[in-house]
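Worksheet for the structure shown next.
Note that one protein chain of the assembly has been removed; the remaining protein chains are unaltered in position.
By letter and in written order, the chains are A and B; residue numbering begins at 1 in each of them.
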Amino acid sequence: MAKPALQFAQNLAHKPATAIILIAVLLGFTFIDSLDLTEEYIFGAYAKHILFISLIYSVVTLSLNFVTGYVGQTSLGHAAFFGLGGYVSALTTSLLHLPYGVAFILSGLVAALVGLPLGAPALRIKGPFLVVVTYGCGEVFKFIAINLDITGGPAGLPGLISPTLGIAFSDIGVTGKEAFIVAALILALVLAFIMYRLEDSRVGHAFAAIRQDEIAAASMGINPAYYKLMAFVFGAFFAGLAGSLFAHYMSFISPDMLSSNESIMMLTMVVIGGARSIPGAFLGAFLLTITPEFLRFVKDVFGLSYDPWLVLFGLLLVVMMRVKPQGLLGAETVFRR
Amino acid sequence: MLQQIINGLALGGVYALIAIGWTVVFGIVGLINWTHGEVFMIGAFAGYLVITTYHVNFFVALVVAMFFGGLVAYLIERLAYRPLRTGPKLALFITALGASIFIRNLAAIIWEPQSRAYPATFEASVMTWQLGSTVLTINTLQIMIFAVTLVIMAFLQWFITRTMMGKAMLAASQDLEAVSLMGVDVNHLITITFWVSGMLGGAAGVLVGVLYAIDPMMGAMAGLKGWAVAVLGGVGSISGAMVAGLLLGVIENISTTFISSGYRDAIAFVIMIATLVIKPTGLMGFKFEDKV
Partner (left out) sequence: MLLQVEKLCKNFGGLKAVQNIDFSIDSGEIVAIIGPNGSGKTTFFNVISGILPVSSGGIFFRGQDVTSWKAHDMAKVGLTRTFQNIRLFPELSVRDNLIIGRYSKNSSGALDGIFHSKRLRLEEQSNEQVVNEILEFTGLASMRNVLATNLPYGAQRRLEIARALASEPSLLLLDEPAAGMNPKEVDQLLALIRALKQRGLTILLIEHQMRLVMGIAERMVVFDHGEKIAEGEPAVIRCDPKVIEAYIGTEVNECVGN
């Protein structure tokens, strides 16, 4: 019963028509209240909030797929780039008073630039050791953000501007969240498209080769160091962009954004959705964003004195690795042409 | 300065205990046992609960904590890791991550998240010495913790160098396959390894408990510092972990005075990253290399 259903879902997920329908539905929900059809909002601010967060994490999950999916390096420090993008964007707009468009691009570029030296250990350090190095780097970032004055210390930076990209984000839609949803959706789709194209290009082939046998790849002329750095830099760039959007959406930023818990969540989104699967990244991000919200609702309804989410999450990971270690939509890549 | 070194030694000894727990498991199973911090936390709570409910003395608490630490480590291996042992490494690691999140948050539900302190189990007194112009103060508690750590380590050293099982463990940490070819029961060996690792973690939990407050989340940072120490000492090397643990305890204490206390917890990570980048084999480790 469960198997055919999953297979059906997997097939569906990989059809372009599915993607188009899903995008149309998302946009429909986002703007249905702008039509002023009903007294109350059909799809209110809270639902839109969840949608935006899910989309942002989709971008982050896709970006982490470069490192963890494509070149097969487990990273537990990805939140560092996400947070770094946020801080860069916050400081560019509030301290330098530059327009949001500049801050947005800059947040990606700075994250990518920092990704370079952080990716460098990945060239020398393998597997389990790299996990803790990336984790350690993320923690060090958090300590820096907590201890510096310019980043606002443990409290972070409040009062970030609402972005304007051509038009002011606040001018679109009824709740002020619509423009963020559209921006996050565009970012996610652009990234998904790039990844789709890269997978079956010379770069994607090199990624696959390095992941499966680094020494054999090198003997075929592929420079593993170059591609590992490329994966880190690409991943960091898009995580930085996502971080910028997220920070301005929240209108404040704190060191929590850099925390290791965030990094762990990002990695599990990749793994649960299925490494290297583009629909899987979206699925992982949506599932792990919506489920805790749903459980919080359950908690309130049943009057539980504790939040059941994290316990279940831990259990879910253990069970998932037992029954489907490749993730819900994961499969090994086959070059398309 | 000398004062800082003395303060650092007691904590450093505990770090070393945690690190050895990491190292033995990594050496033999090749897994970063992310749940080790949780085993440490369970030890701390087991000790706390027997002391507060049965009013036993410190040494009984220590033994109880070691038992529960070992038991939990064994159960984790049996239920979560063993079915995946031959599977992909990433799946094993995510399992460890999941088990750690599960235990930590389950503990927070059962025991409530707030922190608490062990009731005083001894009359701790403070000794002072005049050394030239500086005054040194030493807490008897610190001395006791350090002594207990040394005893446990001596016992471990005896176990590894003198008993058959210990020798097999040492050999397995360099080449598990060869040991299994020699007819050692690998499952049995791994079970023992997790028991040993868990007992060390549990003991460390109690030792930290008498020094600082405990809470269900305490395993996260302590576990990671233990791993940092294991890396610094050279993963797989027990004597390396001992030296590196003491070193980290002392360095942390010195840096708190000379740099800033805000960065105290970051020091371990910086040291770990630097070690891995500059000298991946650590102080005394051996090399894990790809065979071509």
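Everything below uses one rule, namely that a residue touches a chain if its C-beta (ideal position, glycine included) is under 8 Å from a C-beta of that chain, and two chains touch if they have at least 3 such contacts.
From a predicted model like this one, the values you see are computed outputs, not experimental measurements.
Peer 1: Please pick, from A:217, A:253 or A:283, the residue that touches the omitted chain in the full complex.
Peer 2: A:217
Peer 1: Among A:27, A:47, A:161 or A:198, exactly one should touch the missing chain; which is it?
Peer 2: Touches the omitted chain: A:198.
Peer 1: Residue by residue, what part of chain A touches the chain that was omitted?
Peer 2: Residues of chain A in touch with the missing chain: 194, 197-198, 200-206, 208-209, 212-213, 215-224, 230, 332, 334-335, 337.
Here is the rule we use: only the chains that are shown with their structure count from here on.
Peer 1: Per the centroid of Cα atoms for each chain, what is the distance between chain A and chain B, given in Å?
Peer 2: So the centroids are 33 Å from each other.
Peer 1: For chain B, which residues are in contact with chain A within the complex?
Peer 2: Touching chain A from chain B are residues 26, 30-32, 80, 83-84, 87-95, 97-106, 108-109, 224, 227-228, 231, 235, 260, 262-263, 265-266, 269-270, 272-273, 276-277, 280, 288, 290, 292.
Peer 1: Okay, in this complex, where on chain A does chain B touch?
Peer 2: Interface residues on the chain A side: 74, 120-121, 124-129, 131-133, 135-137, 139-140, 143-144, 146-147, 214-215, 264, 267-268, 271, 275, 306, 310-311, 313-318, 320-322, 325.
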